[in-house]
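My questions will all concern the structure given below.
One protein chain omitted, others in place.
Chain IDs A and B follow the sequence of writing; residue 1 opens each chain.
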Amino acid sequence: MDCRLCSDELTAYLDGELSAADATRIRQHVEACPPCQDELQALRGAADFVESHVQAVEPVPEIWNNLRARIAAMPAPADRSGFFQFLVVNRWAAMLATLASTAVLALGLWGYLAHQAAQQALESYMNDYILERSVAERLYAVQIRQWRNLTSVAGVNWVPVSENPFVDQRPVSLANPFVSEER
Amino acid sequence: MDKRSLDPDGNTVDAASLTQWIGRAKEGDVGAFQRLYDLFARKVLNFIYRMVASAEEAEDLTQETFATVYQKLATLKDDARFEPWLFRIARNYVYQRYRRRTPPMVSVDDQDEEGRTTAELVDERKGPLEAFESEELERVVQRVISDLQEKYREVFILSAIHRLSYQEIAEIVGRSLPSVKTDIHRARLQVRQRVKDYLKV
Partner (left out) sequence: MSQRGNRWRMRLLAGTILALALPPAQPRLGAQEVDLGKLRSIAAAQHEIVVTLLNKKEFAKAAEEANKIFQLKWPADQEPVLLEELLRFSDQFRRNAQSALALRMLQSNMGFFRANKSQVAIWKDMGYLHQGMGQPDKAIECFKEAIRLEETPPIKKLP
């Protein structure tokens, strides 16, 4: 094993992410190779340094208190069965029940399992996306809340600014409104 | 050596109890949900905090994360994947808070202020620090982490501080294991370099 290959694996080695065989190979190389030893030491040193001096924050009670209040105001958690399950799966189950011969049943069973896997993959795909969108909606609500708080402060004039993507974000001259001016 | 026992966030719980609480929380049991919060809030808060470098914002986003968890818990099919799923949500908030698909609710000028929150924690001194008290060293570490590009910062935090497995990290960031492994290594190399730079007198 040469040093270049070894050095790529050093972090994974430190994190215990290598297979036993790979880890042994790295260890053996490092024992015989001073530059790699230094590299390993340096990485370990940096990791220790960060670990011993990293700031940790404690969750303040407000977080839970606010959360609790919001949960109370929420509708019941999303339907446990998921909103797609009532669809095709039931049709398959019904179809399976009516199949007579073993051969057809075997095909049906294989088809059913394949279908189940695809169905779950589809559900994951949709759920992941809807989750992303929910996060976006919440952040939007947070922004609105921040805006409302700001506008309620006396004397501060905050206005929702529409992000116009077709305009350079610099002041424009009054004479020709669509030409950006050198600042 | 068990990686979990090195987890500075403490609290390990057996999988069976966790599944039980998740099950009850899915049905709307707020007490069970509180148990989940108690177990994971610190981890989530610290992950977000190290990513955004603002305690106030981290608190807000932690709250939002758990609110989403409560609402969307039913969509979690495999309870064993709760922690990566939780971190995925937190990560979503971290990244999406910059990506505005909506009219910003404050004037253009306010965005300057937001941009400066990273500096809240970091000492504004010019050069490398000279006196090495533990508070200073904490600032060095935070600075080192904040200096990293987001892609590297997140995998660094998840691997070096939260000690999640590479497999879990891959799941959280939605990239392949080899790609994540490379990024983690690169992140650690950068950290090593910067620690060296900052500690040079």
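In the analysis below, a residue touches a chain if its C-beta (ideal position, glycine included) is under 8 Å from a C-beta of that chain, and two chains touch if they have at least 3 such contacts.
Please read these numbers as outputs of a predicted model, since none were measured by experiment.
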Hidden-chain contact residue, picked from the options A:Cys3, A:Ala56, A:Met74 or A:Ala114: A:Ala114
Identified contact with the non-displayed chain, of A:Arg27, A:Arg68 or A:Arg133: A:Arg133
Contacts of chain A with the absent chain, listed as residue ranges: 83-84, 87-88, 114-115, 118-119, 121-122, 125-126, 129-130, 133, 140, 157, 159, 161-167, 170-174, 177-178
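Methods note: only the chains that are shown with their structure count from here on.
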Where chain A and chain B are represented by their mean Cα positions, the distance between them in whole Å: 11
Of chain A, residues touching chain B in the complex: 8, 10-12, 15-17, 42-43, 45-47, 49-51, 53-60, 62-64, 66-68, 70-71, 74, 76-80, 82, 120, 123-124, 127, 130-132, 134-136, 138-140, 142-144, 146-147, 150, 158-163, 169
Contacting residues of chain B [partner chain A, same complex]: 1, 3, 8-9, 25-28, 30, 33-34, 37, 41-42, 45-46, 49-50, 55, 58-60, 62-64, 66-68, 70-75, 77, 88-89, 92-93, 96-97, 100-108, 110, 121, 134, 137-138, 140-142, 144-145, 159-161, 165-166, 181-182, 184-185, 188-189, 191-192, 195-196
